[in-house]
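Of the protein chains in this complex, all but one are displayed in their positions.
Up next is chain A:
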Amino acid sequence: MANSFSSSCSPSMKFDFDEKPHVLAADDNLIDRKVIERLFINSTCKVTTTENGKRVLEYLGLADGQHPNHNDLKVNLIITDYSMPGMTGYELLKRIKESPTMKEIPVVVVSSENIPTRINQCMQGGAQEFLLKPLRLSDATKLRCHIKKLNNPLQGGFAGEDDHA
């Protein structure tokens, strides 16, 4: 995977705008939220965790009746569990991708279950990636790399791979 990028990527690489990337995570499991939080804080990201899809939409200003608040909001990556009460990770993914203001934010879906139809569904729906739980350090490092690339198109980024306009 690393071979497709022109520059190497390590967690110590300084983020372009001297700002930590902001990861927004949704998972109904408290322990998973704690682990995701630490995984990304350790990969030098700022992390906001929520319990479900509705909270994510509220945070993004996409909930019914809200106005998108994209002026001071900066979210570089959304990670969502697939199985959540109320709204699945897939449904959340769709809502985000339907939003003119938020659709560019990469969404990663995670699940404890390895179900090919589910994986396909999410990838077709515009997910950046689908990862199996439990998440590991290498997952966070990989995603951290992606965030940097996406925010710095001059370095190659996902120009050729970003096909969910």
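Just so it is clear, contacts are C-beta pairs under 8 Å (C-beta built on N, C-alpha and C of every residue); 3 or more make two chains touch, one makes a residue touch a chain; residues count from 1.
Keep in mind that, in the parts below, contacts and distances are computed from a predicted model.
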From "Phosphoribulokinase", "Mediator of RNA polymerase II transcription subunit 7", "Histidine-containing phosphotransfer protein" or "Calcium and integrin-binding family member 2", the hidden chain's UniProt protein name: "Histidine-containing phosphotransfer protein"
Sole contact to the chain not displayed, among A:Val35, A:Leu73 or A:Met123: A:Val35
In chain A, positions touching the absent partner: 29-32, 34-35, 38-39, 41-42, 83, 112, 133-137
